[in-house]
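Worksheet for the structure shown next.
Just one protein chain is left out here, and the rest sit where they should.
Labels A and B are assigned to the chains in the order they are written; within every chain, residues are numbered from 1.
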Amino acid sequence: MRLLEELCRIQAPSGNEKSLSEYLLNYIEAQKVHWRTEPKVLSGEQFQDCILLVFGKPRSAIFAHMDSIGFTVRYGNELVQIGGPSIKSGYKLVGEDAQGKIECTLQYDEEAHALTYAYEREIERGTELVFKCNFRETDDTVQSCYMDNRLGVWSALQVAETLENGIIAFSSWEEHGGGSVAYLARYIYEHYGVRQALISDITWVTEGVKAGQGVAISMRDSLIPRRAYVQKIIGIAKASGIPYQLEVEGAGGSDAKELQYSAYPWDWCFVGAPEDNVHTPDEIVHKKDIESMVALYRELMAKL
Amino acid sequence: MRLLEELCRIQAPSGNEKSLSEYLLNYIEAQKVHWRTEPKVLSGEQFQDCILLVFGKPRSAIFAHMDSIGFTVRYGNELVQIGGPSIKSGYKLVGEDAQGKIECTLQYDEEAHALTYAYEREIERGTELVFKCNFRETDDTVQSCYMDNRLGVWSALQVAETLENGIIAFSSWEEHGGGSVAYLARYIYEHYGVRQALISDITWVTEGVKAGQGVAISMRDSLIPRRAYVQKIIGIAKASGIPYQLEVEGAGGSDAKELQYSAYPWDWCFVGAPEDNVHTPDEIVHKKDIESMVALYRELMAKL
Partner (left out) sequence: MRLLEELCRIQAPSGNEKSLSEYLLNYIEAQKVHWRTEPKVLSGEQFQDCILLVFGKPRSAIFAHMDSIGFTVRYGNELVQIGGPSIKSGYKLVGEDAQGKIECTLQYDEEAHALTYAYEREIERGTELVFKCNFRETDDTVQSCYMDNRLGVWSALQVAETLENGIIAFSSWEEHGGGSVAYLARYIYEHYGVRQALISDITWVTEGVKAGQGVAISMRDSLIPRRAYVQKIIGIAKASGIPYQLEVEGAGGSDAKELQYSAYPWDWCFVGAPEDNVHTPDEIVHKKDIESMVALYRELMAKL
């Protein structure tokens, strides 16, 4: 879990994924020679801060978003949200401006709807702040801010080790409404004819999806994937013997939103471990669900 | 109205349009040899469950969505909505899971905002339920669930009989936010250069649009079509002598949303009969409005 911890510690709120992107490019460069198949690595201005890994003759693509929720400094000590972070007075936030590194405290006045920071000096306008990382591991669980979605990224990197045919896309802006998957989807469809997607992201522990009972296959959230594709995925999962749970929600979304509305006929399905304490500094995931997430992705990328 | 009744009886909620798509493909295969012009039929994985019919040298395209509103079984006896169905305790719902065919009853507890079904056994997670069809016909009206939009599909099939130049697109997901028109629009624009659209769908009886007074031409809903195109359509309608009504709304939407936001310069206009009891099992449409809908589409496809 060393790699996962390092991923969780990197500051990369939506719109500024650069540091994580550079970390991943270095990691991939160093590791890819040890992987079963060496992928083609696509990055650079044409992909903004995103990365595409193309293995063999791809039939399906994994999308894992790099960005996290956070806060932007507005005027005075005001904050505005990046995505939908949990808001609770006392959370520790970190960042950096021209005057140096920052560790400050979130303050929320519910009555006035006032979101501010407490710090010894004024922080520069536009500075980004993220949750301070407190990475915790037990025999059964891992816990930290940003399991969503550093764990989805981590899982994709595990899958990369043995992947023979397929694409892995590391995307941006997911927590704040999207903005990269549309062009990644176009590029992939036009260059490789691929239109089958798996969304490698983290979902919620609920009354229907419990910690430790396997990776969740989402039959729907606020959007509804094409039934025939979801059934194919459930069929592969069933045959594999890997533990999984079926999720059915009326809310929530993911990178799939951009695939659903894209000008290319993508099929998609969200497949990911569930977490508790969603969008707080204390997101917690059961290790068995991480295990089955990686195992199911390996199976799906081989069989789809 | 036999064909319309059959269309209304087919289960095809957003995301699972397959049964209706197969029914239409069979119907088209059997009928097209009797039509004035035999269309090219485009379908298959590249179009998911959608269908394109291309007649002669097309200048305009009709979009008719196949999907309907409904419900998905969540956990226990909970339901989540597909699109925006009317919710009233007592509505009969039908569906099927691995244990067999289902006919159950909708329950809505307004205070608890709890949407559930009553049935003799637990229904499998993710099962789709739709309104039970009770098709009723009088001298003046037809009534059933899903007139929206089986009537729009039916009308397009009537137009197909004599169409010489044009495209008919049967689309998916309209009731749940869309997801197919974006790629159909791209395909049509790129392959045929067509950018004029008519939305063959059903609208609302209101204080300004009355049952029996003609098909509605919508000047706007939540979106605003390009005025020059709407005026051209109104001009053709006026000259034709076919009864029509002008609609002006600030809410509501259609497949046009995806055309408006597409990366291709589509003009669009919603043209459809009005119904009462919108999104209930009792949607009712006046036969005169159905007649003028088909007549105006024939005129528009010839003149646009």
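We take it that a residue touches a chain if its C-beta (ideal position, glycine included) is under 8 Å from a C-beta of that chain, and two chains touch if they have at least 3 such contacts.
It should be emphasised that the depicted structure is a prediction, and the values quoted were computed from it without experimental measurement.
Q: Check each of A:32, A:186 or A:303 against the chain that is not shown and name the one that touches it.
A: A:186
Q: For the chain that's not shown, point to the residue among A:148, A:201, A:221 or A:258 touching it.
A: A:258
Q: Which residue, B:30, B:98, B:112 or B:228, contacts the hidden chain when the whole complex is considered?
A: That would be B:228, which touches the missing chain.
Q: Quickly run down the residues of chain A that touch the omitted chain.
A: 14-16, 18, 45-49, 72-76, 80-82, 125-126, 128, 172-173, 176-180, 182-183, 185-186, 258, 262-263
Q: Tell me, which residues in chain B touch the chain that this view leaves out?
A: Residues of chain B in touch with the missing chain: 195, 206-208, 219-220, 223-228, 246, 248-250, 260-265, 267.
Following the convention adopted for this analysis, only the chains that are shown with their structure count from here on.
Q: For the identical-sequence pair chain A and chain B, what's the CA-based rotation angle in degrees, nearest 5?
A: 120
Q: When the centre of a chain is set as the mean of its C-alpha atoms, what distance in Å lies between chain A and chain B?
A: Their C-alpha centroids are separated by 36 Å.
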